[in-house]
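Here we show just some of the chains, and they stay where they sit in the whole.
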Amino acid sequence: MQPIMTEADLATFLDREFPQVRGDFAIERLTPDGIVMRLNVAERHLRPGGTVSGPSLFALADVAVYLALLARIGPVALAVTTSGGVDFLRKPEAGRDLIAEARLLKLGCVLVVGEVLIRSEGQEAPVARANMTYSIPPAR
Amino acid sequence: MQPIMTEADLATFLDREFPQVRGDFAIERLTPDGIVMRLNVAERHLRPGGTVSGPSLFALADVAVYLALLARIGPVALAVTTSGGVDFLRKPEAGRDLIAEARLLKLGCVLVVGEVLIRSEGQEAPVARANMTYSIPPAR
């Protein structure tokens, strides 16, 4: 599970392929079995009561596993999310970014499974946990 | 599970409480055990290859169960999503809105569980299925 792309490679890829979310996510660092990502929390991610919206947390988990995966197989493959689940555990701290630690549990030829813990920056107790499954189309 | 809010009540509530998603979602109709919602698919929901993003589908399922629930308990309660899961089944049809049919399976005092099928408008085969659980805080 050694990465073949660097953080800079991934950032360039993200910026080019996903212009819709430009500025939302930042790559903190690759880890031996995954990646650490940041959600730059802004007004558009918030909901009544000041909490971060569920879809924003889902998006953070989704992109984290996606980039953890691409870092290992390279940017050519068109991987697609086949399923994802999230447990929302606590309200995030107001005014703090969210940090997602994603870990690949299986990097198969067809299916890739990762799990994610999301925390408010600097806090120990997790805000959410997620699992994401990607499928990799057969090479041609 | 008889609704106590109308479609117009729900639309007013959605517009007031969730200005961030104004224009994304429309209420089609309340059903005996749920609701039908529309995602007005726009450029910002798309991903490379023209597919609708996973977080957009998650958001559609989330808001559908939320409004199905509020229609039955009224707009006062602060219900929060505690968990959600999505299976992505097929690529949506290009240029079509997405229609979500949400159904409440349990409307308990503490937990509410709903399931959702999402289709491209006018198509039979579902694009995604989802399950969402909300918790209702104790009344004060």
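In this document, chain identifiers A and B correspond to the written order of the chains, with residue numbering beginning at 1 in each.
Note that in this section a contact is a pair of C-beta atoms (placed from the backbone, for glycine too) under 8 Å apart; a residue touches a chain by one contact, two chains touch by 3 or more.
Nothing here was measured: the structure is a model prediction, and the numbers come from that model.
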> How many copies of the chain make up the whole complex, given that 2 are shown?
Replying inline: 4
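Please note the rule applied: only the chains that are shown with their structure count from here on.
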>> On C-alpha atoms alone, could you tell me the rotation angle mapping chain A onto chain B? Nearest 5 degrees is fine.
In response: 180
> Taking each chain's centre as the mean position of its Cα atoms, how many Å separate chain A from chain B?
Replying inline: 23
>> List the residues on chain B that touch chain A in their complex, please.
In response: 17-18, 20, 43-44, 46-49, 51, 53-56, 58-59, 62, 78, 80-88
